[in-house]
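Only a single protein chain was left out; the remaining protein chains are all shown in position.
On to chain A.
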């Protein structure tokens, strides 16, 4: 092999320690980013498909104007390879032998549900069954309450409009039901082809056409791109993210993964930058010699550029070789946690960020110091030249910061994230510079002696430049790791708080006022006390400041809330999870005013003092807005857009009561008895949904733990790389100290102390910077409130001190085990 080629051989390079560090850093970078990207991708798919079942599809198109959408829209979707399905929802009277009842009909096509399952029972006391399709033609599935109300049995027939349908099953749970309390009439499900036969739907009927779509995300997105310009205001495209309940959980999980990915990028950048600078320093002699032998600066530049390219390829290939099996293991872990097989999904596009990161890491972080090799003086072969002062590295630093900014931005797409992280880093570096100056000044006074502490302090001073650089890198690494740990714990705490084990999982709706006490007593006896009971009055918002609301609000601002009846309530106490953002809550005994939910107020442009008029049955009520409050829609408790004070405008209106409560799985049989005693009360079983959400949280938690472990491992390697950067100098010095009569134990102790001090200070700084970054992130991104995290933070400086002491002792190993003479010769 020609010598020049051999100079560029990666295999040859691998034998050099510094190159090994660069390559390992690169491989870790690519592996971490690729694993995170692949896993995040997989997780998202799993999450979305979990969550999709709540829509019975991946997307829904709702037409609230009572007209079907053009058939070609559906054809187009099918043409693009999407699965489609259809539902028609309306209310009507049904007639049984002993009476009639208003029901809410859901007519579904054969494909329903595209996602999720339906739960039915073939008799009151039969086991529940899971099925993948709705009723066939001529069949009707009914809510158990309807059977009781009309004194019917399975097998009886029920008239819906002009059509007589046979009751074949009890409908217990539908995948896309349960979140809207607006329809209080019992649910029945029929086949969509029977709708026309009923003759119920006439022009002007209140009917909603819903179309279901399922397929690949990008196809769905493309389809929506095509569809959107043709949609009318009454059409609504709903995806999982628009859903009410876990949109926030999903969003936070995504953000966390992105944050993790960004931190991995930062860590990779730090590792590559440190290692390549070290490498460049070690290459100066070689470059000087090559120049002396007649290689031009251009030739040198080309030589190292090709070398970098080779490293890049080696790093990418190596990184992917690590990432793929790792990803496979994570997916297996995921399916263990979910107790269900997860279809292994490898998205090649998820690898692009990793490869791109490798290139940017190489060219923004590794290349600048290596590029400067061209300027090494040939004279260096004869005598050592003034080394780098660090000033020439300032442009590198600017390039590096810009590159980090760009990468994180590209990766997380969140300016706030980038600014928080970089802000934290800048503060960290500023504090570090200040502290470093103070420390150097303080240490200058320390004189050496036979004491390990003194030797350690003198050591810190002697290596002040290297120590400061190492401290900066350690502090940065620890900051990134600590940020992640902090965000993770507050995220998990938040979720835990949101859905504790005893979260309400059943709703009771339609309780007659006179039955309230009896219902409450029933559940107290069975050890499942009810949450607060709220009266519920159905009414429409009709006027705003004495003007019809349809005129007062421009068309763009018209929201669903205006088109349907709202649930109004009265309450004395503000619910614990509501928060007043404007105005004041009703004082004791106050009977005037209404409190409005904040989002609705914003959409309608409502302000304190506006007069709202509601039409309730044939009556109207007008009250001024006295407060605006936020509501936790995902709290699994009754929530209301409009709340009146007790004794206020709603007092004499016809009301029913609503509440939620927690019922253990083994206590569910009590529901049968309850239904028999209170046949008119609707029971909404949300335990499946809650379980599902808790499952999602478990998935995300698992993912977060896995990614955290990965990043902490990367951080560890970065620290090891940085410590080993000064390995040779340290060993030479250690050998010299031993030659001069230093005792092995003293040397070992002082080195460990020196590194422990370094680690401790870096740990404290890193933790403080992490708190600063988390403060910004928490407030801006995760919408949480900030608090100090002593219990998480305290161990970090200690662990970092121990870890570095260990690294320090480890790199001193050859110095302590070999005779000083041999060592000095070897290090020559």
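Keep in mind that, in the parts below, a contact is a pair of C-beta atoms (placed from the backbone, for glycine too) under 8 Å apart; a residue touches a chain by one contact, two chains touch by 3 or more; residues count from 1.
Simple rule for what comes next: contacts and distances are computed from a predicted model.
Participant: Look at the options "YprB ribonuclease H-like domain-containing protein", "Putative ABC transport system ATP-binding protein", "NADP-reducing hydrogenase subunit HndB" or "Phosphoribosylformylglycinamidine synthase subunit PurQ" and return the one that UniProt uses as the protein name of the missing chain.
Facilitator: Its record in UniProt gives the absent chain the protein name "Putative ABC transport system ATP-binding protein".
Participant: From the list A:124, A:196, A:219 or A:289, which touches the chain that is not on show?
Facilitator: In the complete complex, the chain left out is touched by residue A:289.
Participant: Taking the entire complex into account, which one of A:382, A:607 or A:798 touches the absent chain?
Facilitator: Touches the omitted chain: A:382.
Participant: Quickly run down the residues of chain A that touch the omitted chain.
Facilitator: Chain A touches the missing chain through residues 1-4, 6-7, 12-13, 15-16, 285-286, 289-299, 377-379, 381-383.
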